[in-house]
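I have a structure here, written as structure tokens, and I will follow up with some questions on it.
One protein chain is absent from this view; the other protein chains keep their places.
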Amino acid sequence: MAISEKGKVLLAYSGGLDTSCILAWLIDQGYEVLAYMADIGQEEDFEAAKNKALKIGATQVFIEDLRKEFVEDLVWASVQANCLYEGVYLLGTALARPVICRKQIEIAVREGCQFVSHGCTGKGNDQVRFELGYYALQPDIKVIAPWRDPAFFNRFPGRPALLEYAAAKSIPVVQTASKPWSTDENLYHISFEAGILEDPAVTPPKDMWKLTVDPEDAPDTPERIAIHFQNGIPVKVVNTTDKQTVHRDSLDLFLYLNALGRKHGIGRIDIVENRFIGIKSRGCYETPGGTILRAAHVDLEGLTLDRELRRLKDQYAQRLSEIIYNGLWYSAEREFIMASVESSQATVNGVVNLKLYKGNVIIEGRSSPNSLYDAKIASMDEAGGFNPSDSEGFIKIQSIRLKAFREQKQLLPGNH
Amino acid sequence: MAISEKGKVLLAYSGGLDTSCILAWLIDQGYEVLAYMADIGQEEDFEAAKNKALKIGATQVFIEDLRKEFVEDLVWASVQANCLYEGVYLLGTALARPVICRKQIEIAVREGCQFVSHGCTGKGNDQVRFELGYYALQPDIKVIAPWRDPAFFNRFPGRPALLEYAAAKSIPVVQTASKPWSTDENLYHISFEAGILEDPAVTPPKDMWKLTVDPEDAPDTPERIAIHFQNGIPVKVVNTTDKQTVHRDSLDLFLYLNALGRKHGIGRIDIVENRFIGIKSRGCYETPGGTILRAAHVDLEGLTLDRELRRLKDQYAQRLSEIIYNGLWYSAEREFIMASVESSQATVNGVVNLKLYKGNVIIEGRSSPNSLYDAKIASMDEAGGFNPSDSEGFIKIQSIRLKAFREQKQLLPGNH
Amino acid sequence: MAISEKGKVLLAYSGGLDTSCILAWLIDQGYEVLAYMADIGQEEDFEAAKNKALKIGATQVFIEDLRKEFVEDLVWASVQANCLYEGVYLLGTALARPVICRKQIEIAVREGCQFVSHGCTGKGNDQVRFELGYYALQPDIKVIAPWRDPAFFNRFPGRPALLEYAAAKSIPVVQTASKPWSTDENLYHISFEAGILEDPAVTPPKDMWKLTVDPEDAPDTPERIAIHFQNGIPVKVVNTTDKQTVHRDSLDLFLYLNALGRKHGIGRIDIVENRFIGIKSRGCYETPGGTILRAAHVDLEGLTLDRELRRLKDQYAQRLSEIIYNGLWYSAEREFIMASVESSQATVNGVVNLKLYKGNVIIEGRSSPNSLYDAKIASMDEAGGFNPSDSEGFIKIQSIRLKAFREQKQLLPGNH
Partner (left out) sequence: MAISEKGKVLLAYSGGLDTSCILAWLIDQGYEVLAYMADIGQEEDFEAAKNKALKIGATQVFIEDLRKEFVEDLVWASVQANCLYEGVYLLGTALARPVICRKQIEIAVREGCQFVSHGCTGKGNDQVRFELGYYALQPDIKVIAPWRDPAFFNRFPGRPALLEYAAAKSIPVVQTASKPWSTDENLYHISFEAGILEDPAVTPPKDMWKLTVDPEDAPDTPERIAIHFQNGIPVKVVNTTDKQTVHRDSLDLFLYLNALGRKHGIGRIDIVENRFIGIKSRGCYETPGGTILRAAHVDLEGLTLDRELRRLKDQYAQRLSEIIYNGLWYSAEREFIMASVESSQATVNGVVNLKLYKGNVIIEGRSSPNSLYDAKIASMDEAGGFNPSDSEGFIKIQSIRLKAFREQKQLLPGNH
């Protein structure tokens, strides 16, 4: 039958065994398959992967460098909002998905593909994130998710079946010792899950971690940096120890923070988290640069944001983190929250001084041209235009409802 | 005039210069003064302070060991709720106040005092916390706050005036080199503020920190512990490195965690925070044991709490932290939140394994008899009663409103 | 084949055409079918329906009067929390589901049924509510939802196919003029949707409404009642116009409020709402007694709840309303919220006086033994222990951060 009988599919391709088999299988099913690889900073031999895809039968291969838009569109938004999922996770995988989806849909539309496809499993978050992105950007797109299709997953119940199929299709397989866990990597972070990590009581092995050195192996001498922010976005990083390294470009400075975080063992976590599909899973993550940036940004907001604004923003940051985690970047609710978050960042300008040392990000001071801190009024040593008797009135007024509540309680049965 | 002409005052007395002068001054004003000292774990020679108070003229001195009730009533509640003010501060000062107030009011009522008094300044949070506690517990109590009374603060515009008055009143003054900052200490934490810290750009000097060693000076060898929780409360701490130290008593185990935190340089922060009275201030804090406990408790909740419950609880926790910070422990809103928080802790049972190393609290695994984690369903390697096609339905349903939103947007002017 | 070859199904049976055909069809498929009817106050000839089910082939029929537990377990909880979905809908259908599910599962377990079944469509909320209830109460129960099963819905594409099948199976069909909308009724409310209502611009016809008279046709003379609450629950309703009618029993008093609401045209709404499955739908509802009760309860809380508690409670009520709407009654998050809500109701005691008139529920006064209202302190005519200069301090302290914010803004570009 003709190759494109069923139409054209744009497959998110990684070069690995799974998506290579999917590529071949989709061709078997009668689709014309175009392959798409997003460079979001992961370690990868893109050229080799491209040749592999062409060899398997992809009619075109698109390799897209999305690193800068990943940093500027997603990572910076997350920094501005101080996103953190379930109080600990910096959302590295989730943040990359909207950028990957967007380009995939753009290419699919441009190339006339009726279908997009991916290699995500049926139990994870990524299938949700990819597909909600696809549908949100192109409501009539059709999605092929082989790992949820019995025709596929019954045929390939495990790795041996994939290897056998790869051999039959002459798909080259790199003979690497398989790790007892799986990973997802981009320039923001790497995740580890599955395999031996599936027992949440097990300590991850020392050699699992990849983007950071073990804090125990990090330098014995701390290193100091200054991060400069404008509108809540880092615009300059200066190494105040070597007094010469300076980075200003968004991607450069982010990669430099990554390098520093890696060297000093910063940004490892190990958690049990809640997937969108209602399953608890155990994940380990390394987010070196992101961990440094978040600490600095939160600190600068302490100096520059009004108290009540900050409380509202912190509440909406929790919600935004869920929105991003759940793959709902392209949603009305994300736009709604970001409208406020962005408006709040006009004053988040200034510099934060940090010390990096064996896993620690230590704040050593901060300053801002838009500080709300008033040394005179804060001082315990001078009056500073502050009348202490105002405090008395403030307290007395605050106490009114507490007194009423006490009296109310005393009248309740059992409270006398 | 007779000593008690104006009535009886129960003064929260610290033994220091300020409250000693206040004691003498209140007597001068015609009050009978009783002194009250709360032992909440701070470093203090209580016996010497008692004698000093009596010598100055206190008619009675009450020294109360509140350490256990501080831990069990306040610290444990904060651990259960994962309280954290403005995303960073563990609330060490604020948590002690309700315990101190409660005993002070109890004694004041018992001893027939019409007044209570304290030595807090007019710009800080503590005046608010003490007085809201007083009024909430005993609505008709009268409060004397000398540092807000012009008769007092105009007479004592600075330390020299206090020293002169002390000399005149034969109040012994300990000749310690005055530190260029002020502190508040209890068994949960120590705070540093004012003085040289009033410039938020200044790095705190190395010799300021008191409850923890500098991470750089901490042992090069990590130490491992296991914390056992029951209903979200730590009930056993085991040193899994020495394999013999075990603590079960609430106060003992908390002090042991403090000692470990101190040794490994854990729990230092340096922030600009928002006081209840609307001023930004800069504070440094050390909370060694509390930092370890919070990390462990949050982690165990990852394993044992339902996702949606946890989100609600995290929202409540932010609000509860503000309530505690603002001195509103004895309020309807605190009781409202704690009713839910306590109900949620029935399943927070289990053990968390931790590694302590140079400022880091590293989670190394956790387990619980009430885990919500289902290895079979979470596994990427087996179906586990999970039908992948369910995910497809889930995603399709989730996408309905995203598609509608996209179509809506495309009709708006400027979106085509 | 033997009747129970495939096992036993407990079918939620209504006596109507759909569930009668489902009953017959399930028997056709080889199941033994038991029928279950919940009396939640809807208009129904239960005896006739029972005979019909038996005639069709049900091996047993269970008719359960759940009216009292519906009122006491669900309606009262909703009254305590002031539940309201999307600011307008009193959740009448959603509130009935947990009671119906619970009894269905109880019977299914007792009778050894492996399956439960219902006649809900595949686009609505009720399928979700029923099934989440089933799974939450009995995780290993199996659910048969014929209207989502192609074998069923393809065989019965419309009413004629059902009628034909009914004829073939000798299922008696009542010849009522079919209404151009569908309804769901219980003692709390009735809903109208679908059919001609599917155009949200269309005004519902006057003869659609069933549980209330048109306000235009309601009596020209108002009627007054007093509702007495204990712990936020109505315990007595007195007609203060006729000065003799009094109801104290939960079910009686609720039905009496319904009768009054009906008579005075109270509780109609017409909205476009968001279903859990992401579809917008248009619904009209009548909730006569519930509308009166909510107005009275909210009003009494104004008198008896602390301000800050009330704000928290109002936030959680919004979330609770979503939880109930989405069929998540049997969830950790509902228990979490209700723990706080219930704790808050200890002071919600007292009486509210109301006037009912042509669609209006008019509050005419309220009183409580646990009032937080202090006439002396509230009075504009006397000082009431209130020192006006306290307000000055309160305002000055509140203004500190506003002033700082103004000064900060003036430094931003474009603000001078």
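Going by the order they are written in, the chains are A, B and C; count residues from 1 in each one.
Keep this in mind: a contact is a pair of C-beta atoms (placed from the backbone, for glycine too) under 8 Å apart; a residue touches a chain by one contact, two chains touch by 3 or more.
Treat the numbers as computed from the prediction; the structure is a model and nothing was measured.
Visitor: Name every shown chain in contact with the chain that has been left out of the document.
Guide: Looking at the entire complex, the absent chain's contacts are A, B, C.
Visitor: Given the contact definition stated above, which residue among A:97, A:224, A:313 or A:406 touches the chain not shown here?
Guide: Of the listed residues, the one touching the omitted chain is A:313.
Visitor: Which listed residue, C:29, C:183, C:241 or C:398, touches the chain dropped from view?
Guide: With C:29, C:183, C:241 or C:398 as choices, the missing chain is touched by C:398.
Visitor: May I ask which residue of C:48, C:202, C:259 or C:411 touches the chain that does not appear here?
Guide: C:202
Visitor: Under the stated touch rule, tell me which residues of chain B contact the chain that is not displayed.
Guide: On the chain B side, contact with the omitted chain comes from 304, 306-308, 346-347, 369-372, 374, 377, 386-387, 389-394, 396-398, 400-401, 404-405, 408, 411-412.
Visitor: What residues on chain C make contact with the chain left out of this view?
Guide: 82, 86-88, 121-124, 127-128, 131-132, 135-137, 139, 145, 147-148, 150, 153, 182, 193-195, 198-203, 215-216, 220, 222, 268-274, 277-282, 298-299, 302-303, 307, 310-311, 314-315, 318, 322, 328, 330-332, 353, 357-360, 362-367, 371-375, 377-381, 386, 388-389, 391-392, 394-395, 398-399, 402-403, 405-407
Visitor: What residue numbers in chain A mark contact with the hidden partner chain?
Guide: 274, 277-280, 305-306, 308-309, 312-313, 316, 319, 328, 331-333, 335-337, 339-340, 342-344, 397-401, 404
Keep in mind that, in the parts below, only the chains that are shown with their structure count from here on.
Visitor: Viewed as a graph of touching chains, is the assembly arranged as a line, ring, star, complete set, or other?
Guide: Basically all the chains touch each other, so complete.
Visitor: Which chain is most remote from chain B in terms of Cα centres?
Guide: It is C whose centre lies farthest from that of chain B.
Visitor: Just give me the whole-number Å value for how far the CA centre of chain A lies from that of chain C.
Guide: Taking the mean C-alpha position of each chain, the two centres sit 40 Å apart.
Visitor: Report, in whole Å, the distance between the mean C-alpha point of chain A and the mean C-alpha point of chain B.
Guide: Averaging C-alpha atoms per chain gives centres 32 Å apart.
Visitor: Do you know which chain B residues sit against two or more other chains?
Guide: If we look for residues of chain B contacting two or more partner chains, we find 274, 277-280, 311, 328, 331-332, 398-399.
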